[in-house]
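Just one protein chain is left out here, and the rest sit where they should.
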């Protein structure tokens, strides 16, 4: 099994080539997790690849528009997400072999692919976080309803303190993630995505893991029903699980956030422990 | 949506009726999670239901053999596990309406269904735990291979201490679960399932959760590949997740185990804290 | 060892008796965790006890003012918090034997002790939560400084991804707890403590545990220095640990919060899973 050109948090890992040939770009590469490409209505791809592998880390990539019916394109297969194929939308693996498009199909200009990708990351991330919070809220509601309705050994599950502990923890976690997301949104609106980068990283780290925890508890209260098609929980879980690496894995976001935090202390004397406290953001 | 006759850790929740009518039993009920019933080779069902709902908690149930082609049986649909349908094996929902079988089809005798079910639980559980350990071992292997092979930001993932932490924790967790399972197996072989009930409960609690943790870490190292069909990880995860409620949810096993632990202290004076330590098992 | 009259989250557990005898109240009981009573400047005690054990659950208790030099009072010993004696402040165990005070020393009136106690709980709790957040912030600062300054095996601890993970998690946890505390404070100011009871319960659950996690990570980065008197970390940890049961243990607050959450679903039909989502707060 060989691994195709993955979406990677390290953009230099992208291997798709976009080479200029007169008035055209010639594209060669294999892309996977091309979500939506399974839908017959999908007529146009946005392809990111390297126009200049020798350039600086963030100037190597470009984005070009590629009509789905261009010669040289083969949709090879779909990828499943915990058994879900998400048809007809689909997550497709697509091979591009000597695919030619006019040079005017480039977006913004050569070497600006990373910049475009970066531009949408903040809004994209907060969009996902809002959905994570909604999913967690829905799971908590389902958990409460089931806990009230389900009796075992003479008591409802809602009367068990172990259930109550989880419901309380779920509510605390959801509220905290919601408030952090609202703060990030407010900052994006008022001081911009760049200043808000720590907050955007935080919600990207926090929201999907929080949602997974709550959904998992809800599934446990439902038992077999919880992992089947009879509740939305299993599908919600699978979707949230992908968000722990989509747009960069948790680990990369935690490293970035830590570096911002450490930078606040870099110019301070570090040997001692008695200096005045600098405030949290 | 109505919930059919679920496998419940509280056997009194079973609602399928098996009523004697002359030389036959007449069965009425709906069963779900009938695993394997999707396979065309499945010719015989073992059905558990209540022959005597008025009897003591553990004498209400009986098991009868029911040929799959008996009149009154409808296989209504399959249930999915996350997005997996497990075809052709399948987890089916089956309706039994006035299904008649000869009285000699009963297993062991009326009212002995719970006893039969109990008899297989110990061996069934340890079987699953051994498979959980195998799954975790496989996931750790895959995690290590990927961590060595995958480079991001100029280093392999294996060189990151965050990856090393997880690999070490995974190894510690697997070894501990393995040793506890071996102890339980040794006790089942030497002193019997009844004396080993605490140990059987322990591995039922420990092994699937341990496996889920390790598999989840491995998935995270693989990113998109880890949740697709390109590694066995996502399917392993879904399977292990079912084991946290199959044959009784974790919560029920933890309650049982706690009661065994508490019973050791029930006859002791409890006000003080200076009594001699009683030994762990 | 016998256990004196503990502060209990269940006020009916209080056993100190306050009995009227003409123009006086006669107090008998033993109180422990009387914080501050070790200080020689402490001249007046506020004592809570039962004036009417037969009254309703929340009308049994009263509070009376008792001068520290009243006959019948014996300060028996101090209680330590881990190894800290907090001298001269101190947490004292005090015996009251036939202690007589004039009836006008009662606060607010007989049977109103629980009401008084409740009245200060909201403000008292948020005060502690604000201090927990401050403690966590200080610990994170110390952790960063040490991680930058300390080298082992050729790298600073700050360069290790395992350290970065913790710094990022700490920042995410602190920010979320801070925002939730701000929300609770805002609600207390605008709609009152009663309406804010869910939010007050949430921060009581969240803030001390969050602080303990962050302080523990910071201690680990400091090693031996972190648990000694050379940093504030160990003392901060001990202080925060008491807050997981002071003013009611986490478990009681989680149960209360869960019941508020469950109540939102009690009047809804609970059998199904397709009802519209009710919004989170």
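Letters are used for the chains, namely A, B and C, taken in the order the chains are written, and counting of residues starts over at 1 for each.
FYI, contacts are C-beta pairs under 8 Å (C-beta built on N, C-alpha and C of every residue); 3 or more make two chains touch, one makes a residue touch a chain.
Since we're looking at a predicted model, the values are computed, not measured.
Of the candidate positions B:138, B:197 or B:213, contact with the hidden chain is made by B:138. Contact with the chain not shown here comes from a single listed residue; of B:46, B:108, B:148 or B:195, that residue is B:148.
Only one residue in the set C:70, C:159 or C:220 touches the chain that does not appear here, and it is C:220. Residues 1, 3, 6-10, 13, 32-33, 79-85, 91, 151-153, 160, 162, 219-220, 223-225, 227-230, 234-235, 237-238, 241-242, 244-246, 249-252 of chain C touch the missing chain (whole complex, contact as defined above). Contact between chain A and the absent chain runs through residues 1-3, 160-165, 271-274. Interface with the hidden chain, as seen from chain B, comprises residues 134, 137-138, 140-142, 144-149, 158, 161, 163-165, 167-169, 171-172, 174-180, 183, 198-199, 201-202, 205-206, 230-232, 251, 253-255, 257-259, 261-262, 264-266, 268, 270-271, 273, 275, 277-281.
Keep in mind that, in the parts below, only the chains that are shown with their structure count from here on.
Between chain A and chain C, two chains of identical sequence, the interface residue sets overlap for the most part, with shared numbers making up over half of the total. For chain C, the set of residues touching two or more other chains reads 161, 163-165, 271, 273.
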